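What you see is the complex with one protein chain gone and the rest in place.
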Amino acid sequence: MTMGFDDAARALVEIGRRFDARGWAPATSGNYSVRLDDGSFAVTRSGRHKGRLQPEDILRVGADGIVIGTGRSSAETALHLSLYGLFPGAHAVLHGHSARTVGFSRAVTASEWRFTGHEMLKAFPGIGTHDAEVRLPIVDNSQDMSVIDDAVAPSLGAADVAPAYLIRGHGLYAWGADLDEAERVMEATEWLIECELAEAAFRKGLA
Amino acid sequence: MTMGFDDAARALVEIGRRFDARGWAPATSGNYSVRLDDGSFAVTRSGRHKGRLQPEDILRVGADGIVIGTGRSSAETALHLSLYGLFPGAHAVLHGHSARTVGFSRAVTASEWRFTGHEMLKAFPGIGTHDAEVRLPIVDNSQDMSVIDDAVAPSLGAADVAPAYLIRGHGLYAWGADLDEAERVMEATEWLIECELAEAAFRKGLA
Amino acid sequence: MTMGFDDAARALVEIGRRFDARGWAPATSGNYSVRLDDGSFAVTRSGRHKGRLQPEDILRVGADGIVIGTGRSSAETALHLSLYGLFPGAHAVLHGHSARTVGFSRAVTASEWRFTGHEMLKAFPGIGTHDAEVRLPIVDNSQDMSVIDDAVAPSLGAADVAPAYLIRGHGLYAWGADLDEAERVMEATEWLIECELAEAAFRKGLA
Partner (left out) sequence: MTMGFDDAARALVEIGRRFDARGWAPATSGNYSVRLDDGSFAVTRSGRHKGRLQPEDILRVGADGIVIGTGRSSAETALHLSLYGLFPGAHAVLHGHSARTVGFSRAVTASEWRFTGHEMLKAFPGIGTHDAEVRLPIVDNSQDMSVIDDAVAPSLGAADVAPAYLIRGHGLYAWGADLDEAERVMEATEWLIECELAEAAFRKGLA
């Protein structure tokens, strides 16, 4: 399931192009990583537009978070590494967001959102029916990655918690056993939030 | 009107690309099929991202629902085959959905929605005027395909019922005499639901 | 300013691709025409998906509305020809629509909408300031093109009326001295309606 650096770099460039096309990578925001076959990580460089990444915008980072070579990796590299530490089966971590999802994170004051009754829940690993409830943790933003990490880590890993979390006013993290799975979790979570808003709009509008 | 397997496979790959571009194929959701000239069916493989299908992601399935060759066809293959059984003239079945349409299906508690007065109704076969009413059946979701099938089948086939139905919290099925017609029904139904929401929003907003 | 048939056919194929990308050509809806240098017209064939037109889907039609050659031109050819008759300077007529705009046409009960104070008004020929009011006629739908034509024709041509009209529950017509101008009027009118809805949503949401 692990990848070498060159394959990972190519795949992350393509993820950036897709996320930008969906509106999930505005203004150089977002960052993506892959756990490599040698235990190091491929991580996007800081400050580049994700829709126009080049392979040289993907850096190799050690388990200690230090770039192997030159360049500055994403300011949020620590959050990626923390997730890889918590979940040995995770091989890809993606961070991006629509304006809708960040607006949602600001409108919701609770520390999680519960999705229920959606066929789309089956996009999350281990969920085999729509007749389920999946929780999405929501934590407050901080410029200190360890504060975010400390706040969110206790919420993660339970069977009914999505492999994803929202940082309020900031964006969405999603991960998976490989890039395809991480992207599927990302797409499903963004879609579920869009669906909740559409449902609310129809309830108000059709009333 | 029938197609051979290779033509069907190419056409379904292209349908996936188009649906993904429209946001109707998030997170590997959706499944598509064509009735082939030899009485078997081309059906999308389970679990692939529909925006990036390859011809080898299209499987041949017998009328008994069993894959001819290797691979697992979509979990919803039975719903496709049931529609082909009910409608001998149907040669293509498409399942996909926007978040908007699934939100709509959750907001509406009735077992159908009635579209009236839209020029777009003429996209449905047999409807020649906007001055008509077309019904879209809405049934509850189940992980047992036969439960969905038993619930929806009695609603289908009347002259004023669209060749389409909604599974609540799940998505939209549409079919036609060929792929172009099935896609036209799909586009028309998605568009009509978007139009109802826009109408409601303007009524509230401009009031 | 006039075009030959081959250039017009290529240009209309491209218009279809653009309108489809914008969501203005769902389910084979829409039709487009150009007044040719010999006094005949290039008109889209009936029933084709506008996002995937081929040059052979553009037909030559005489001033009498009869196809020169084979094939059936758009069912709305008469509306195009009527506009060319009313406006000798018009060389292109476009018909398409977003779901939003048709929802708008159903929410508004009046026979016109007045846009005021938009810089975008300057996209309409003859308007040189945002400090203006431009009227967009809205008429009821009919399957008899002459009924629509009789209803809308008296509203057209005044200096403060857009070179465009809405058929309620159906869609938007726009025209211009050439294809670029007709497309500009189309884009401006769709944009203005979207802007009105956004303004209303912010007024409600930010209140």
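Think of it as A, B and C in the order they're written, each chain with its own count starting at 1.
Just so we're on the same page, a contact is a pair of C-beta atoms (placed from the backbone, for glycine too) under 8 Å apart; a residue touches a chain by one contact, two chains touch by 3 or more.
What you are looking at is a predicted structure, and each value in this text was computed from that prediction instead of being measured.
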{"item": "In the full complex, displayed partners of the excluded chain", "value": "A, C"}
{"item": "Touch criterion as defined above, residue of C:75, C:147 or C:201 at the omitted chain", "value": "C:201"}
{"item": "Among A:10, A:45 or A:100, residue touching the chain not depicted", "value": "A:100"}
{"item": "Interface residues of chain C (partner: the chain not displayed)", "value": "117-120, 123, 128-131, 180, 183-185, 187-188, 190-192, 194-206"}
{"item": "Residues belonging to chain A that touch the chain removed from view", "value": "26-29, 49, 99-104, 106-108, 141, 143, 167, 169-171, 196-197, 200-201, 203-204"}
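Simple rule for what comes next: only the chains that are shown with their structure count from here on.
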{"item": "Shared interface numbering between chain C and chain B [over half = same, under half = different]", "value": "different"}
{"item": "Most widely separated chain from chain A, with each centre as the mean of CA atoms", "value": "C"}
{"item": "Distance from chain C to chain A - Cα centre to Cα centre, in angstrom", "value": "43"}
{"item": "Overlap residues in chain A, where contacts from two or more other chains coincide", "value": "none"}
